[in-house]
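Missing here: one protein chain of the complex. Every other protein chain is in place.
So, chain A:
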Amino acid sequence: MIHSLFLVNATGDIFLEKHWKSAVSRSVCDYFFEAQERATEPENVPPVIPTPHHYLISVFRHRIFFVAVIQSEVPPLFVIEFLHRVVDTFQDYFGVCTEAAIKDNVVVVYELLEEMLDNGFPLATESNILKELIKPPTILRTVVNTITGSTNVGEQLPTGQLSVVPWRRTGVKYTNNEAYFDVVEEIDAIIDKSGSTVTAEIQGVIDACVKLTGMPDLTLSFMNPRLLDDVSFHPCVRFKRWEAERILSFIPPDGNFRLLSYHVSSQNLVAIPVYVKHNITFREGSSQGRFDLTLGPKQTMGKVVESVLVSSRLPRVVLNANLSPSQGTYTFDPVTKLLTWDVGKINPQKLPSLKGSMSLQAGASKPDENPTINIQFKIPQMAVSGLKVNRLDMYGEKYKPFKGIKYMTMAGKFQVRT
């Protein structure tokens, strides 16, 4: 399956290579570099590149290309999904997944890759199992290891590997037993020029942080499970229980994990929590353009809209923007033409606005496209779909855990066309 893996940084250098079968010369990456050159943006590099003898499948994350070399037929998603899993694991181990972090921990990276794939076929990808095989590097452990000469490689086969709950390790112990669940919903929307909604949908996830002793068996029930239209589960969730009773029943992995992601049925109308008044005009002949943007809250159920960030890519003819925000700060990058405005909170009494003029390239004609405005925001303590967790129960262990639920609504891909 996966023959080799090359990590390529933004400048086009291969800084790590790993082979699971016979070594493949790194010159195979030349095809990749060619494709990279052809694509203007790194996102536009095709994920699958055929070469005379190999196929290159790549993912681009954290400004690093992970290029897998394969030789024969394999479902491309299989490889892509695996590469993403590799990135997630690195992030889990090192906190960040940057070139520097990988270079610093090259031995751990190598050990990890060795465990994750055998002969190109995934072996252990569950982070709980990997952490038992190879302990994540911490400063304390490094010190202890140098003094005592102990290693950070597990000697025993992780118990999870063999059990029916491979995602959970045995012998977990905590003094404070706690289980936190974050219900995070994202609104994906496209708003057209006139302010009406072209499309809007809600995607949500429940991320959990469970630190419980032993083998707890949790059930989580909702007040209104009918809202959930399409769901995907962590493997720990018992599917038949969900099918029959709409209850999430599971033995959780230890630590952080994504319990559930869901999609709220599109029949329900989505409450759009912010509105934008915009007036962006370019006049023919003059080298000036007007820019006027006002944000306001709507349908927020009394909650505050926070961390608002507006960004927009202005047309190429715009040389500079001279704007004044009523609150927050803005930046304009004349090279990428990216305008970002960090608004902060929206105060319903005093709506934030950004006004001013843009100077255009002299002699250039009026651009015939208007920029799209991307908005990010957060609304804490609210799930926009109205989803509510009813209760969380624990079986199988004697102690009383501390439980917590947090709701949050965020903008996903929220775009306003102008």
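Basically, a contact is a pair of C-beta atoms (placed from the backbone, for glycine too) under 8 Å apart; a residue touches a chain by one contact, two chains touch by 3 or more; residues count from 1.
To be clear about the criterion, contacts and distances are computed from a predicted model.
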By UniProt, of "AP-3 complex subunit beta", "Integrator complex subunit 11", "F-box and leucine-rich repeat protein 3a" or "NADPH:adrenodoxin oxidoreductase, mitochondrial", the chain left out is "AP-3 complex subunit beta"
Which of A:F32, A:Y55, A:F181 or A:F332 touches the missing chain? It is A:Y55
Against the hidden chain, chain A presents residues 1, 14-19, 21-23, 26, 41, 43-44, 46-48, 50, 55, 58-61, 70-78, 80-82, 84, 106-107, 109-111, 114, 118-119, 121-123, 125, 146, 149, 151-153, 155-157, 161-166, 188, 190, 192, 198-199, 201, 203, 215, 217, 229-235, 238-241, 243-245, 247, 249, 251, 258, 261, 263, 266, 313, 315-316, 365, 368-370, 372, 374, 395-396, 413, 415, 417
